[in-house]
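The complex appears here minus one protein chain, its other protein chains still in place.
A and B label the chains in the order they appear, each numbered from 1.
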Amino acid sequence: MRIPIVLKVNGKEHSIEVKPNEILLNVLRDKLHLIGVKYGCGIGECGACTVILNGRAILSCQTLAVSAAGREITTIEGLVPEGNKELHPLQEAFIEEGAVQCGFCTPGMILSAKALVDKNPDPSNSAIKEAIRGNLCRCTGYINIIKAIKTGAEKIRERSKR
Amino acid sequence: MSNKKYHFLGKDFPRKDGIARVTGREVYPSDIYLTGMLHGRILRSPYPHARIKSIDFSEALSLGAVCLSFKNTPQKHFNLRQVSVPRATYKDWQVLTDHMRQVGDPFGAVAAETEELAARAAGAVKVEWEMLPSYMTIEQALAARKDLIHEKVYLEDREITIKSNIACTREVAEGDVDKGFKEADVIVENEFSTPRVYHCQLEPRSCVCRPEPDGGITLWPTTQALHNTRILIGDIFDIPLNKLNVVRITGGGHFGSGIHTNPVVLITVALALKSGKPVRIVQSREEDMYDHCRYPSRYTLKIGAKKDGTLVAGEMKASVDIGSHHIQALSYLGVLAGWWHSLYRMPNLKYEGVAVYTNKVPTCAMQGYGAPQVTFGVETTMNMLAERLGIDPIEIRIKNYVGLGEIFWGQGPTVRSLIHSDGVKELLHRGAELIGWKDRPDPKTQTGRFRKGIGMARGFHTSGTGAPVPGEVKDFTTAQVKVNEDGSIDILTALMDHGGGTLDAAAKLVAEEFGVPFEKVGISPADTRSTGYDVCTHATRGVYCGGGAVLEVAREAKKVLLEYASRILDAPVGSLKTKPDFKLGQGIIYVEGMPEKHITLAKAAQTAMNKDWGTAIAAGSIRKVNCPPAYTTYFVEVEVDMQTGRVEIKRVAAGSDAGVVINPTLARGQLHGGFYRGAGYALVEDTQYDEKTGNLRCKGLLTNYKMLGPEDLPDPEDFQVFFADTYEPTGPMGAKGIGEAALNPVPAAIALAIQNATGIYFTRLPILPETILKAVKEGRDHV
Partner (left out) sequence: MSNSQVIDCDFDYYSPKTVEEALEYLKSEGVKVLAGGTDLLNDIKTGEIVPKALVSILGINELDFVEFEHGFRIGPATLLCKIEEDDRIKKKYPALCEAVNSMGGMQIRNMATLGGNLCTASPGADAAPPLIVLNAKVEVSRKNGRGEIERRTLPIEEFFTGPKKTVLEQGELLTSILIPEPDASSGSAFIKIGRVKLDIAKINCAVYVKGEGDICKNVRISLGAVAPKPVRAFNVEKALAGKKLTASLLAEAAEMVSQDISPRNARSTAVYKTQAASVLIQDTLTTAWNRSGAGREVKE
């Protein structure tokens, strides 16, 4: 069985054909060349493959590409509109606070953080911890990540005041 | 020592690779897509110990796959880890063999146009097996007389016959232990053990290999050591090194799993050579868990002390279950003695270590390389001695630790060096104050369900493996530094940065030396063709040895530049100074005392070019003749639920003596990360085996390999990091390392915090709630 689908990723529509067994993670990487989406475990435990689907953070390794057809997908590559040279406040904050080490968890982590601050603009430590519980970072020990999400949220609040 | 005189050291700058990493544009080996590239999949043994009678590839071939088995690969023996010299490197590994020594051992591979097709082809390969008896414990392995895991291994060109599955042994002795123990007023002896923890670096080990038209290959592997990878592959596959290019590419975490060349790299090369096409293999997480793990340990430790707390003698016997292969267990046995000897002065000491093959996942270095294992037992013993003698644990440590002016050999008996800087007392005192050490609970008088405990442990790691006389471990870095025509600077070196900021640190040292803004210093892409040898970014050597080498080469390049400037400014070289001019965004060279007489770096470099004087450039290979101890202390507060045995980490005060701190935020991050992995090591992480099937109980699935998450760790406000105010005279601008030291004392500190809460000493990691509850119910004070 081959199914033609339209994947809406980062504001662009891609008409492709997939087999039902194709995993969204692999389609995003292999067919759309969005390498910011990472494979870390393939079974839902690490969050490296996180993307935002219709406003919610989900795992692309546990999603069939056919199931994602027609829905809005945002990957790390689409966090800032194309052509916009500035970084997203969360991205800035991740660099400033030392929340990035090897960087392999970073795209997924930032997307989880974005999904959180979109709903909760001033999250507490415990809200942040809960939101990134599903994102494994083996390098940082999470402390600087929590700080970065707070700082990023603050930057967003300040920008929206302006 | 104060950092005030520095423009860049001790200040935070956005890391140079930051933008790539937060935008998803950083390319890791698993992200490489080449035209015509095939996807490889490794065929692995389902049995712990077996021989292959026959393989049937016919179905896989009919699917269009390229198939590879041990019949198509070189049969040379080697050791994947190349940081030791050949006389200390046992060789028991082959690219592929028919002798399967663990579940997951590779015997072949397939490659196809898509990952799915490769998976199908792999599934279609049929194998006939001959079962061999498997040895899942040290005892089982030692009892074996035939069907050994390895029959013969090699040391240089010598063939060595293995007996009783013993891979190697090592003994160290100093002084007279028997006499020492006779002098002791108290003696404490225990057996300690630590688990086989899995690195779980977030990117599974991977590799891409492209055959080149000239018969050579280009490689993008997950590795911590570009040149060692090249030398090993060249040797195995007979490829001249000038045609074998290994490219530096960011890895998604290593923690020691890339010091050795990963088997996946060899297999990728073999597939690419066979197919003539580029091949990529990204291991699945499951495969990765069968690929490597931390050395476990089991050892008895006996230490004797005088009434006043002075240690007089120690004896340690260690047996190490190394799994199916040698990834340099000989040096591991050496460092076990080294860490122990170099934590506390021990005039009389005896050490015996034995490494035993079993049918398990092969063990390799992981952050600390034996130090956390040994520090756990030694620090626990120090507390036991302190308790027996009625001395404060901090006091007994201050009395005995190996510090300023003393000789130590953390990296094993052949790597001896003198200590020139020592912040231990400062770390102990400040940590004690931050955590409230003097108000810590008395385990004997605590009641109630939830009990608080404060624990402390100290440790260190060597900054590299340098020493005045070369020992068993290679240690030098090659670098090139040049001044560009716009006054910017390029650094070229094979040194790797695993995320800790090693290369940023090197850039800062160069910026400081030249007096140019940090942004003006660039890190050039590196590969083995363009760079000279660098041993590896391991052993906490990145900043001290690697950064140190870059700095020394920068000084040579600067000499050339100043010579040009002296011609231009018509002033002797000795009168010239440099400093950054932040308004100009440039470095300037000026005549001391005559600031009006100056020139920008750009102008100097351009003039030199236009006048055909040349480029200000230098290159060199630098070996450090020391490996100063990077000391750390951890003070940890926990709360233990006496009814469920659950432990909650409440507060942490982490102290580090890294000499002059180059990247403060990133350095703090090293301690956060070290603590996190150390705490998981202490409390949950372990790979267990089903003795019947010889398989990992978790089957390589993270569902059952648990690591701590953010909710298991304290809030940022409750995690304090501080640095000792020290200056390492042999270091680049006063710096030493941090890396592994950030983890080494953590398991001990947590175990001792639990002891402080419960009154029970735990001698086995991980300390699970099940163990705690059982000990509580049985009324034990020691398990």
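We adopt the following convention: a residue touches a chain if its C-beta (ideal position, glycine included) is under 8 Å from a C-beta of that chain, and two chains touch if they have at least 3 such contacts.
All values reported here derive from a predicted model rather than from experimental measurement.
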Open item on the list: One chain is left out of this view; which of B:D12, B:E59 or B:E116 touches it in the full complex?
Closed with: B:E116
- [ ] Taking the full complex into account, find the residue in A:V100, A:A115 or A:A153 that is in contact with the omitted chain.
- [x] A:A115
- [ ] Among B:T23, B:Q94, B:S284 or B:S297, single out the residue that touches the unshown chain.
- [x] B:S284
- [ ] Pick out the residues on subunit A that sit against the missing chain.
- [x] 1, 3, 19-23, 26, 39, 41-44, 47, 50, 53, 56-59, 61-64, 66-67, 112, 115-116, 130-135
- [ ] Extract the touching residues of subunit B with respect to the undisplayed chain.
- [x] 41, 44, 46, 103-104, 115-116, 119-120, 123, 282, 284-287, 290, 643-646, 684, 699-701, 703-704, 706-709, 711-712, 769-770, 773-774, 777
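Please note the rule applied: only the chains that are shown with their structure count from here on.
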TODO: Would you kindly tell me how far, in whole Å, the mean C-alpha position of subunit B lies from that of subunit A?
DONE: 29
Task: subunit A residues within the subunit B interface of the complex - done: 21-22, 26, 29-30, 33-43, 45-46, 48, 75-77, 79-80, 87, 91-92, 94-98, 100-107, 110, 125-126, 128-130, 132-133, 136-147
TODO: Going by the contact rule at the top, pick out the subunit B residues touching subunit A in the complex.
DONE: 12, 14-15, 17-28, 30-31, 33, 114-116, 199-204, 250-255, 282, 284-285, 498-500, 665-666, 668-669, 672-677, 701-703, 707, 709-711, 713, 715-717, 719
